[in-house]
Structure formats: structure tokens, C-alpha cells
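Everything below concerns the one structure shown next.
Only a single protein chain was left out; the remaining protein chains are all shown in position.
For chain A:
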Amino acid sequence: GLIDCNSTTSNFSFRLIHALILKMQFMLLFSRQGKLRLQKWYVPLSDKERKKISRDLVQTILARKPKMCSFLEWRDLKIVYKSRYASLYFCCAVEDQDNELITLEIIHRYVELLDKYFGSVCELDIIFNFEKAYFILDEFLLGGEAQETSKKNVLKAIEQADLLQEEIPIIKEAEAPRSVLEEIGLT
């Protein structure tokens, strides 16, 4: 007859190590009309692949109804998303083994940071100051990992950088710094 595989000896189970790092693959922010406002990729993918993923995923999420849960399986990833931030959807793709609730809070923390920095942030802020949104994200998440979870410290770092630019005098055209190429004599 069949081997009885009903053995409950779990000593025998291979508890092999999963990918234990919260491995965020990418984060997307998009509007209800499906326009991408921010895209941060933590895995190497070609342009074409990125576009395809963004398109497909945005459609999938926009099709979800309000009462559904914040997680879904998509391809072989777990998608964690929040849709209640004004007109924006925030969505992260993590690996299937990752901690979903903490990812939700990563999204929330990022929104808090944007909010503090811009003062009641709205979609327009992110549109017109997109580069700042990326800088803030980098201070908080590096390589897809939360590096600094103190809100104060992150904001302090951004503000310091902002102040830094104000200290450096505006350089006039004539004194424009030589480019690397110029320095090595190639132009």
C-alpha cells in the first residue's frame, strides 16, 4: 500500500533557512488614475520589465475593492498596499516570506515623513518635488531595508542636507567647477 506519510514527526522536517531579510523588491506610488508618481526599484530589472510590472500591478490593485485585505499574491511576490492616503496608492512588493504588517507600517512611516517635511503633504508636493521624495525615501529605507526608524533622526538628516546647500555660496558661471573630464584633459 501507500507509504503512510502521516508521520507527525516534525523533527524530520527540514527547517531550512528562508530569505529572512525583509526583501523589498520595489515600491510604487500611483494615483487613482494609474499615474505613477514614484517608483523605487531594489532589484535589477530592465526598463521594459519595470514598465510591464508597473502597468500590470497598477491595474491589479486599482481593481481591488475597498474592503479587501491589504495583501495579495501577485506572480511570486507578496504585494502590500495602502490606498487611503488622499488620492495616492502606496504599494510595496516583498518576498513571500516577509512580514506583511511591518511593511504596512513602513508605508505609514514614509507618509509621516513626507507629511512632516512638506507640511500636510498632498499629491502635488510629490509631483513637483519628486526628487525630494526620493531623498527622503533613501534616508529611511536603504536597499529596501529600514535603516533609521526614528522619525526625528530621518527628518534631521534631510534638514541638515537642506541647510548645507544654503551655506555654500552660489557659484557664478565663470567659476563653474571643472568637470571630471576637463580635469583629466579630455574636453
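Just so we're on the same page, a residue touches a chain if its C-beta (ideal position, glycine included) is under 8 Å from a C-beta of that chain, and two chains touch if they have at least 3 such contacts; residues count from 1.
What we mean here is this: contacts and distances are computed from a predicted model.
The subunit not displayed here is recorded in UniProt as "AP-1 complex subunit gamma", chosen from "AP-1 complex subunit gamma", "CCT-beta", "Isobutyryl-CoA dehydrogenase, mitochondrial" or "Vacuolar protein sorting-associated protein 33B". By the touch definition given at the top, chain A reaches the unshown chain through residues 1-22, 36, 39, 43-44, 47, 51, 67-73, 76, 95-97, 99-102, 104-106, 108-109, 116-119, 125, 127-132, 134-135, 138, 142-143, 145-153, 157, 159-162, 164-166, 168, 170-173, 176-177, 179-181, 183.
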